[in-house]
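Note that this complex is displayed minus one protein chain, with the remaining chains in position.
Entry: chain A
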């Protein structure tokens, strides 16, 4: 006796969260059954393995049919075939687009191209995430990227509107899209200690302050450069950053800056002497990072540079986070007292974001 056909269709589509997770994780039906058995479901329910197999098959079939709709979440809301309560729809979408930390760290900042897709085998082997799941996550990134790529307006809002994500997930995807678009290097060994959260945090700050959409320029220049307002860094701003070079190139200005900072921080910093000794190096590092951002290549290396030029020196001197915060605050505020420096607004736009990023990046 073999079962030729075995289906269950409910008026309200049954969604088993546990099976959904297994399906998303890319397990085959037989693996999923084995995992469910191991989780002790047979003992809890008194079911047989055959029942479990049939149930798992059913859910997999349902998910397979839903997948097409999940690729365009508004379709899931409007379709008539599956009657699913709104909160369940939200859950389906949210879980489908959720990603693994290990996976996102591998592809963050990479071009979402066929080439990268070919590397998924390696990523799968390295992270222990099934290839199927890697593909889904990669395709999700790419799909979101494609849809919002050409859109105007807030990146996170666009994503939320077209994919119906929660705020949190929409912001994460905004970061992923932003990184993919600007191709920031995140894979270098010295960046390995950073989590996706760290990068996402930085991305959000950069989107808020460093992109075209950030300064509210768009309304004044409706025709030019308004595309991709949130995706691309403000080229003009990056060009202008060269002007900051004077802070380190002008020796007097640098000395003045240093003395002002030292005066302000004397007695407040546990690592004062280290700071004093390193001030010029650190300042040079931070300003040079800014000055280099005109080149695409250097933009990509932004995080590498920040870690190399600032995080690592401070860490090797064992600066506590509090001291780093004090220093960075003072360092950026003091510039306002430098009479010879004329680019105060530019400095603030640069440094406010950078300070936030650095503080986030500064950990073990």
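Everything that follows uses one rule, which is that a contact is a pair of C-beta atoms (placed from the backbone, for glycine too) under 8 Å apart; a residue touches a chain by one contact, two chains touch by 3 or more; residues count from 1.
As a convention for this text, contacts and distances are computed from a predicted model.
S.K.: UniProt names the one chain left off this complex as which of "DNA-directed RNA polymerase subunit", "Protein preY, mitochondrial", "C2 domain-containing protein 5 isoform X17" or "COP9/signalosome complex subunit Csn1"?
M.R.: From the choices "DNA-directed RNA polymerase subunit", "Protein preY, mitochondrial", "C2 domain-containing protein 5 isoform X17" or "COP9/signalosome complex subunit Csn1", the unshown chain carries the UniProt name "C2 domain-containing protein 5 isoform X17".
S.K.: Out of A:9, A:131, A:249 or A:321, which residue would touch the omitted chain in the full complex?
M.R.: Only one of A:9, A:131, A:249 or A:321 touches the chain omitted from view, namely A:9.
S.K.: Which candidate, A:124, A:140, A:160 or A:334, sits in contact with the chain we can't see?
M.R.: Only one of A:124, A:140, A:160 or A:334 touches the chain omitted from view, namely A:160.
S.K.: Touching the hidden chain in the complete assembly: which of A:75, A:235, A:266 or A:363 does that?
M.R.: A:75
S.K.: Contacts of chain A with the missing chain: which residues?
M.R.: Interface residues of chain A facing the absent chain: 1-14, 16-17, 44-48, 50-52, 54-55, 57-58, 61-62, 64-65, 73-75, 77-83, 85-90, 93, 160-161, 164, 166-167.
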